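With one protein chain withheld, the remaining protein chains of the complex are depicted in position.
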Amino acid sequence: MTSDQERLIAEFVEKGLAGDMDSINAIEDRALRGKVKSALVKAKRSGAVAKESKEDTKIPEKENQQDKQAEQSIDEKIKKMIEEQFPDTLIENSDSDHIQIKPEKWYDIANWLKSDSSLLFDSLQCQMGIDIGDDMLESRYNLHSMELDHYIEVRIAVHRSNPKIPSVEQIWRIADWFERETYDMLGIEYTGHRDLRRILLPDDWEGWPLRKDYQVQETYHGIVVPKMKEGWE
Amino acid sequence: MTVDFIFDGLNQLFPAVAGNDFFLIIAMLLPVAALLGFITIYGFGVIYSEIKVSSFIQDKTGPMGQGPGLHAGKWGLLQPVADGIKLFIKEDIIPASADKPLFILAPFLIFIGALTAFIAVPFGEKIIIVDMNIGIFYIIGVGSLAVIALILAGWSSNNKWALFGGMRSAAQIISYEIPAGISLVVVIMLASSLNMQEIIAYQEGGLFNWIIFDNPFMPIVFVIFFISALAETNRTPFDLPESESELVAGFVTEYSGTRYAIFFLSEYANMFVISAVAATAFLGGWQSPFENFLNTPAWSVFWMISKTFFLIFVMIWVRWTVPRLRVDQLMHLCWKVFIPIGLFNVFAVAIWIVVIG
Amino acid sequence: MGVVHGEEMVLNIGPQHPATHGVLRLQVRTDGEVVSQITPYMGYLHRCFEKHSENVTYEQVIPFTDRCDYLSSMSMNFGYVVAMERLMEIKVNDRVEHIRVVMAELQRIASHLLCTGVFGLDLGAFTPFLWALRDRERILDLFELTCGARLLYNYMWVGGLSHDIPVGFVESTFEFLDYFEPKVDELENILAHNKILVERSADIGVMPKDVAISYGVTGPNLRASGVKWDLRKNDPYSIYDRFEFDVPIGEGQKGTVGDCWDRFYVRIIEIRESVKIIRQALASMPKEGDVHQSLPKKIRPPKGSVYARTETPRGDLGYYIESDGSPIPYRVKMRSPAFTALSVLDEIGAGWLLSDVLAILGSLDIVLGEIDR
Partner (left out) sequence: MIKYFSDIFTAVSTIAGGMFITLTHLVKAKKGIATLQYPEERWPRPERNIGFNSESYNVIRSRLHVDMDDCIGCLKCERACPVDCIKIETAKAPERGEDIKDVKHVGITTNGTRKAMVVTRFDIDMTECCYCNLCTYPCPEECIFMTGGPNGKKHPIDYEFSEPDRSDLIYRFAKPGTKEGMENILNEKSKVEA
């Protein structure tokens, strides 16, 4: 490496450290660009060590904060709207990354979330159930709007003794199978679901496997479930 | 022909007991035995070539181990033999809910259909087992026996896949007999005979006297006949009755071992018959492509078999290239494409004969 | 069709059937050959991925993600590590990101090759399937060169890779791409434009946009319905925002937008786009960089949850990871793309002939390992 090149790289690294990544990405010579980038990474790493590893983590944090702010705004906005439209359904929570609601009016809220022209959540990305302890089961919905490109997460907690949540199967058709899976694994009953059967496990399976207190069956159809394999005591 | 020839020969050999009925039986059985031997050897040959051609098309080598010289032999020449042995020593399973007599009858029926068609196939001027005056009609007629066998197989298996397969094959074979028949009608019009030997005699005198080059419509007729032949022998792209990714194995789903082997063999035997008919009707039969070149009776067998094998090769080649049609498209092709064009050809060739020929 | 009504028959396609791509059972009601209702039954391959995950540590989940979609293990690993890195706020260096992208795109090619080949096989064309497998083997060789395994890699780790790419990997990948590009054309010529295949797949099993979105169908299946939605473009993770590539969508070239042929053809174009990405990524890959640089000593994410999506060959793969601060995940949920793709089968498959249903199933490109988990 010539000293000329070294000087160039040093220049670019300084620029990069100052946050000007565009000029580095604009370098035409691929090899030089690669070198600059690797030098930049090195510089950042050593800088991070010197500043007690603050510099390195700051960048993602910043991005995250920005993301969170964006999320917050949509979350807060929806929370406010829910409060107006469906009073008494929102549960205030300290975490701002999701919306916690009561199960009763979930079907109406879901319908509204999908059809309201300022929200248009037309895609249910993921629906999952979780045993959050304290005898509570939770159903979580990750919603996404294809047109407006924003996300929210809705959480509905129910008590284990009466795990009933209105089904949104007729609003987002994919919820059909997602809810069946959650029913299969955690035993949350989705009222109004037209075909609530077990989906992955056999129909005659006992228990709800993903609850935290689930015990493996002793026998299944007369077959003993081995606890320890042979010759492996 | 051949039967008479052998009968005469036996009578001359033993003049003391000439005209014995026993000689007639021998004279009939000998060609049949020869035929069975031929079908077996041909079966091995064609299965081997199917394996190898498909392998080369698919960038594989195909079987390499089973050959002369035990393991690690050359070229896997004995692979069909091994396959045959495997199939014949397999357990013979008849499903409990199957209709047993029909289940057993079906493979024999299909084999009889394939075998009896062979006797009217000419391999040379004298080398034909029975020279019937309605030879081509006879082969088409006997060939349709397969439909009954396939329906029997499909129905008696008591399996939904088999039933689907049987029904599909019935519809398919019956439909495609019409374009095939229409195509042969054109040939019969030209040769003015149903006799195989006379059709061949019409094409005497080299390549350009073959019926396929007789007039501008004949190549189309040939293509229609050949594609219909593919459909009649249940070959891809018309292998709906046994389409493996839809119907598991179609009408042969419940068959195993020997019975399956018979189905397998009759498919290839049918291929030979239908290719032989195509070669006879369109490609000059046992005639040499060049006038007065290698046109002796011994060479006639060579020409006939090589023409037939070329057509079989094309069948194999097509099989490993194209996807499969759907049931309604199959019928569409038959009734809306082949039959109108075939009828047009009959009309056009008739005019051609009147005006030019 | 449909004028003559006979008795309805219930037919079980599977669990052992050549066209179900695994152990799937489709209970279909047919009238003759016309299918009126399809009820899929799955779970034959259920291996308790989510329950397992609650009993092993975070790094030990990765071998299990491999086995979910065994045809695109790299993408499965990728999705998991992206989710974990988002949860733990780890930023990996450029070399790692480049290697990951190369691997994921190679995996996409391998998976799409298999899918297009098998689609041909479902329609009766055997030869292109073997050609596709032959080229897929070359990709698996590259993976073997890299991490020693051909199918289940456990290559991407949280915060890095299990090891660096070997010397000569870049050259052999370029060599492979040069060899491979003409082969795609060949595959396209023999399969995509073949009249019989067009007849079999065009206008069959049309999936309109709104149905696709409502059913959560993603990936090539959604794009074939005319929605320009690719997470690599729309929500870029890793370093996909640095590369130039097109997102192919179904245009209804041979029939209606969103038919089987579009789903099939979108995959062939995606193979070409992946080749583009690999070429760019290999060219810009930094020579220096330790793949273990940001590997955490102990994976102990903070309390919280994350839902991260990545684009696998089959669509949006989402991992929902709930952490309670211990080294063992509290809950891992995989939102598998093939699961949603299969759920749409009844909607778009009913009313077609039996042969068409199997063609539609083939065009959806499902992997049962991922559906059953």
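Lettered A, B and C in written order, each chain numbered from 1.
We take it that a residue touches a chain if its C-beta (ideal position, glycine included) is under 8 Å from a C-beta of that chain, and two chains touch if they have at least 3 such contacts.
Please read these numbers as outputs of a predicted model, since none were measured by experiment.
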item: Contacting the left-out chain in the complete assembly, out of C:44, C:64 or C:339; value: C:64
item: Contacting the left-out chain in the complete assembly, out of C:30, C:127, C:201 or C:363; value: C:127
item: From B:28, B:64 or B:171, residue that would touch the chain that is not displayed; value: B:64
item: Residue among C:38, C:74, C:90 or C:147 touching the omitted chain; value: C:147
item: Hidden partner chain, residues of subunit C it touches; value: 56, 59-64, 66-67, 127, 134, 137, 141, 144-149, 152, 154, 162-164, 166-168, 186, 189-190, 193-196, 198
item: Residue numbers in subunit B that touch the chain omitted from display; value: 53, 55-61, 64-65, 72, 317-318, 320-322, 337
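Everything that follows uses one rule, which is that only the chains that are shown with their structure count from here on.
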item: Set of chains adjacent to subunit A and to subunit C; value: none
item: Identity of the most central chain, Cα criterion; value: C
item: Mean-CA-position distance for subunit C and subunit A (Å); value: 20
item: CA centroid of subunit B to CA centroid of subunit C, Å; value: 45
item: Chain centre separation in whole Å, for subunit B relative to subunit A (CA means); value: 64
item: Residues of subunit C whose C-beta touches two or more other chains; value: none
item: Touching residues on subunit C, where the partner in the complex is subunit A; value: 42-43, 46, 48, 50-51, 54, 89, 91, 93-95, 210-211, 213-216, 227, 229, 234, 242, 283-289, 293, 307, 309, 316, 318, 320, 322, 330-331, 333, 335, 339-340, 343-344, 347, 372-373
item: Touching residues on subunit B, where the partner in the complex is subunit C; value: 54, 57-60, 160, 164, 236-237, 239-240, 243-246, 248, 320-329
item: Touch list for subunit A against partner subunit C, complex; value: 25, 30, 33-35, 37-38, 41-42, 45, 56-57, 59-61, 64, 122-126, 128, 130-131, 140, 142, 146, 149, 153, 172-174, 176-177, 185, 198-202, 209-210
